[in-house]
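Right, I'll just put the structure down here and ask away after.
A single protein chain has been omitted; all remaining protein chains appear in their positions.
Here is chain A:
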Amino acid sequence: MAKDTNSNQYQDQFYKQKHKEEMKYQVITFAMMIAFTIIAFGLVAGPFSKLFVVPVILVLAGVQVLFQLYYFMHMNQKGHEMPAIMIYSGIFAAVLTILALTTITWI
């Protein structure tokens, strides 16, 4: 399989293409993350009410975490299904706990 130079060439080309695409996405994501950060700073500096600023910043932060996980830590690629399941189950257990404590115990 490895001796077949023809298929190797095609493979190389395929991977080159793939890496190029990945690079593109990473650059776009990086630019967006910087933009998000600037927006967040702008919101805090600008004349907005706290009720508006806090949720927006939290949403931006959530999106940034997803960018980080999916584009920089390669969770969008194959073979990362198990980590994804574990991360989401962990988030599920944590959210459930916090939700219950905030609704039952602290109010």
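Keep in mind that, in the parts below, contacts are C-beta pairs under 8 Å (C-beta built on N, C-alpha and C of every residue); 3 or more make two chains touch, one makes a residue touch a chain; residues count from 1.
One rule holds in what follows: contacts and distances are computed from a predicted model.
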Chain not present in the shown complex, as UniProt names it (candidates "Photoactive yellow protein", "Cytochrome c oxidase subunit 1", "Thiol reductant ABC exporter subunit CydC" or "ABC transporter permease subunit"): "Cytochrome c oxidase subunit 1"
Touching the hidden chain, out of A:Val27, A:Ala84 or A:Ala100, is A:Ala100
Which parts of chain A are in contact with the chain that was left out? 82, 86, 89-90, 92-93, 96-97, 100-101, 103-106
